[in-house]
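I am attaching a structure below and will ask some questions about it afterwards.
The complex appears here without one of its protein chains, the remainder shown in place.
Chain nomenclature is as follows: A, B and C, assigned in order of appearance, with residue numbering initiated at 1 for each chain independently.
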Amino acid sequence: MNKYSKIIEVQGHLIDSLVLTKIFDNVMDLDGKFEVMKISVGKLKTDESYAKLRIIGKNKSHLNEIMTVLHREGATTKSQKNCKTKSASKNMVFPDNFYSTTNNHTSIYHKNKWINVENMMMDKCIVVKGNTARCVPIREVKKGDKIVIGEEGIKVSTPERPREGMNVFQFMGSGSSSERPTQHIAKKVAEDIKNTKKKGGKIVLVGGPAIVHTGAADAVAKMIKTGHINAVLAGNALAVHDVEYATLGTSLGMKVKDGTLAVRGHRNHMDAINSVFKAGSLKKMVQQKKLTRGIMYECVKKKIPFVLAGSLRDDGPLPDVITDIAEAQRDRGTWQALGIVSDVGAFLPMVAEKIGAKK
Amino acid sequence: MNKYSKIIEVQGHLIDSLVLTKIFDNVMDLDGKFEVMKISVGKLKTDESYAKLRIIGKNKSHLNEIMTVLHREGATTKSQKNCKTKSASKNMVFPDNFYSTTNNHTSIYHKNKWINVENMMMDKCIVVKGNTARCVPIREVKKGDKIVIGEEGIKVSTPERPREGMNVFQFMGSGSSSERPTQHIAKKVAEDIKNTKKKGGKIVLVGGPAIVHTGAADAVAKMIKTGHINAVLAGNALAVHDVEYATLGTSLGMKVKDGTLAVRGHRNHMDAINSVFKAGSLKKMVQQKKLTRGIMYECVKKKIPFVLAGSLRDDGPLPDVITDIAEAQRDRGTWQALGIVSDVGAFLPMVAEKIGAKK
Amino acid sequence: MNKYSKIIEVQGHLIDSLVLTKIFDNVMDLDGKFEVMKISVGKLKTDESYAKLRIIGKNKSHLNEIMTVLHREGATTKSQKNCKTKSASKNMVFPDNFYSTTNNHTSIYHKNKWINVENMMMDKCIVVKGNTARCVPIREVKKGDKIVIGEEGIKVSTPERPREGMNVFQFMGSGSSSERPTQHIAKKVAEDIKNTKKKGGKIVLVGGPAIVHTGAADAVAKMIKTGHINAVLAGNALAVHDVEYATLGTSLGMKVKDGTLAVRGHRNHMDAINSVFKAGSLKKMVQQKKLTRGIMYECVKKKIPFVLAGSLRDDGPLPDVITDIAEAQRDRGTWQALGIVSDVGAFLPMVAEKIGAKK
Partner (left out) sequence: MNKYSKIIEVQGHLIDSLVLTKIFDNVMDLDGKFEVMKISVGKLKTDESYAKLRIIGKNKSHLNEIMTVLHREGATTKSQKNCKTKSASKNMVFPDNFYSTTNNHTSIYHKNKWINVENMMMDKCIVVKGNTARCVPIREVKKGDKIVIGEEGIKVSTPERPREGMNVFQFMGSGSSSERPTQHIAKKVAEDIKNTKKKGGKIVLVGGPAIVHTGAADAVAKMIKTGHINAVLAGNALAVHDVEYATLGTSLGMKVKDGTLAVRGHRNHMDAINSVFKAGSLKKMVQQKKLTRGIMYECVKKKIPFVLAGSLRDDGPLPDVITDIAEAQRDRGTWQALGIVSDVGAFLPMVAEKIGAKK
């Protein structure tokens, strides 16, 4: 028997979700060896599989290096040790050997049992407090916080690949949409929006100014009005373009209804910004009946929350924009994304129509 | 007065069409000098302008170099000389100093009068025969053809920038469409197709397989059926994808109606090709009632001419494909092009709907 | 004579810089008419040209609309009127009819003479104070500021197209670099940097993290060390990647020297961020000898100013980052830009070598 070896166990959908493949790959990539001691693959697709492997390194540090990686893939050792923590020496500073999170579901072995880490986000640390664990960004770390260090006692669950049903994520797979039938994708997106709403889920629009410029603002406003959008995350530009279009009919001076340039239209962009400053805010502009249509109008009317995050190239920016990005970041986060390559000026009106958000 | 100078004249829409600007630029770029001797700009926009300039070079060859360029811009010299020709010494060979054509309207001064060059294309030579002149590609040059050489006695007309009306070329200008309202562009394209037809013009579709793959084939087939497309220039791929979709409902094995993959669908592509070989040609396949819908079907039914030009990566290619590209080239040529950046799977159905080519 | 007409004058390089062409275009696009009353084009290229035109509208408002546009192109009327101003009614609000600036040199006719507007930027207003005029962004407008309104008494100078010399701007023209010889462009950029320095000019680098990721960080650090870069404008990511590379040899966990992934390398990114928080700032990290090489190190050592502007997706961001974008904007501004399409990992080392910034 090899001197530098450890026995690991893994269970779950080992074959489906490539767990076993990744473990084999990692061991070999790191120039280690493995022996399969036991493997049982679920007879039926609903059954879980189980594997027990001996991992062999060249020396102690090599073995530890391999184990570090395998822990990330969900492998556990027979004699599970509790995860270790260390106190933050001052505000906004991690201990040196801090565990850096992924965006997958994570558990830690704490006081001899597995507990879930809440508020999972990528590239953060895990703070343990009593019997709970929580994902925390560096700027929110306080002196004395107990922060997880090393890699032991941590288990990361790879997301299982969905089989049943057929929402747009499953339909598209991981590939790009550039080789798919556009009208069908629009239909799928519309169906997913409706199904998500039906199940009590929420739809959040993260949009840019091209929505207005390519003539899709009416479709989006309508989807907000009909209750198909529950929150809007955007930047200054979407709001400014929307107000320009709503008040002057142009987007950067171009008449949206026919694509021609308005006389003196170059100033419409700044005129829109000025009109919001004059009113005091988007909400006040609606209350003063100066803004009577469009995306931001419908948000205010329907009390749909919107967050406008500032960026370096903003004109203005509007009084409603959160100019401190450290503050704006608290409202943001993506767990998974799917790319659809289309023309937003054609695609969104198609989605709106299929969703039944007609005028 | 400068020893190495010549007097040139230009007339036309000198300001509008930038002729004068280009002449000034060219002289300065080549390190020459000019003196404006006379200039009269049309009082009204319909009037032509006239300018007379003295062009000054450093020496004889420098002056000739400048004159060569100015002739291209339409400048003529007071004492207009006839253009010179030289006979081709053998088939498919130009004389050394051959004049290489542009795609703009060109006249040559021949037997003391200006005559138009017919069949204007880019990067060809001009062959003079009797009182006519014609643009000819290198592979069609015959030994003994009188080919224009040098730059003297040649006048090129820059296309005038259109002012009135508003077809899609004028609407878009030279810029890309990426910052324009999609639905309006589709409307404009539809209107232009209708207006062109009304004036007795013809619409030629130059399309690729993405039309089928993104689900726009039905819209195109309909536009052919309703007479809005008068000819189709394409490659092997459009026809193969169209036949696969028409006969099996898939495009490269993907069901176009819902984007899912057909079982054993990878062979549908070759199955479609085989079905055409089996019939003998696309036309015969229609006659044998094996091809009963789609783009190629409508072409055969409506007797719309189509040219399928081969390319190196073709599968098959179909018996209808012209595999010799030297032959296929005789059917091709673009004088001016305008880019619209959109998603063809969303854009073409929109155009078809606005054109009234409804099912 | 037409009832609704005005006489305008223009002078300058009317032909070269397309001023006359634009005036003709604008009048015709707006459905107006013009008559050329007098035109004199400079005999030599150094001479200015002069034109006097009668502009004719359909009615008073139509004529005014045309005049508004022509003023922008630099046309003046014989009886020049002073520009008008109006006081801001409160902080951060323009008067309704405010003049919205372009980024071209602008003069206003104030107290019967032309004065230059200082600090020219786009999409701002002009504040007049005594005999001076200044470009001011909306958030810096104070109640009572005298702000220019309307379009009268304002003259915008189109930048003249340069003829002599040959810096990279002139060499490239307005086109993209994708069809140009890369090695020559790198040489031109290197020459321009050297010439700019020789004339006492300054070079500011605006860079992103791809510099580090593609292996060009050493070249950039060297250019700072050798004094070829005088300031750095960047975001959080450049600094974080640079610190990760300088301290751990990786960029997002990838070893830059051979492109392979470091074990546990995914945490290096956050480790780098943590190391800066631990030191307190980039400068302190250098002083504590924890950061001993790289772009940020050279900046600190050479006392080269750097501005790191925050953005919504920043990790951290570093303590050195300006998280309020309204504040960060005060350090930014582009007057003209030229696009070079290349691979930064190959291009910058080439520039550094040609500039003589060898290790």
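Rule of thumb we're sticking to: contacts are C-beta pairs under 8 Å (C-beta built on N, C-alpha and C of every residue); 3 or more make two chains touch, one makes a residue touch a chain.
Only a predicted model underlies this, so the values are computations on that prediction, with no experimental measurement involved.
Touching the hidden chain in the complete assembly: which of B:Phe98, B:Phe306 or B:Phe347 does that?
B:Phe98
Could you list which residues of chain C touch the chain missing from the display?
171, 179-186, 188, 213-216, 252, 254, 256-260, 341-347, 349-350
Where does chain A touch the missing chain, residue by residue?
Residues touching the hidden chain, for chain A, are 15-16, 18, 20-21, 24-25, 27-29, 33-36, 39-45, 163.
Since one chain isn't shown, list which residues of chain B touch it in the complete complex.
Its contact residues with the unshown chain are 30, 65, 68-69, 92-94, 96, 98-100, 102, 123-124, 138-139, 151, 235, 263-264, 266-267, 269-271, 273-274, 277-278, 309-317, 319, 323-329, 332.
We take it that only the chains that are shown with their structure count from here on.
Taking each chain's centre as the mean of its C-alpha atoms, give the chain farthest from chain C.
Here the answer is chain B, farthest from chain C.
Give me the ID of the chain with the smallest distance between its Cα centroid and the all-protein Cα centroid.
Nearest to the common C-alpha centre lies chain C.
As a quick test, compute the distance in whole Å between the mean CA positions of chain A and chain B.
47
Considering chain C alone, which of its residues make contact with at least two other chains?
Within chain C, no residue contacts more than one other chain.
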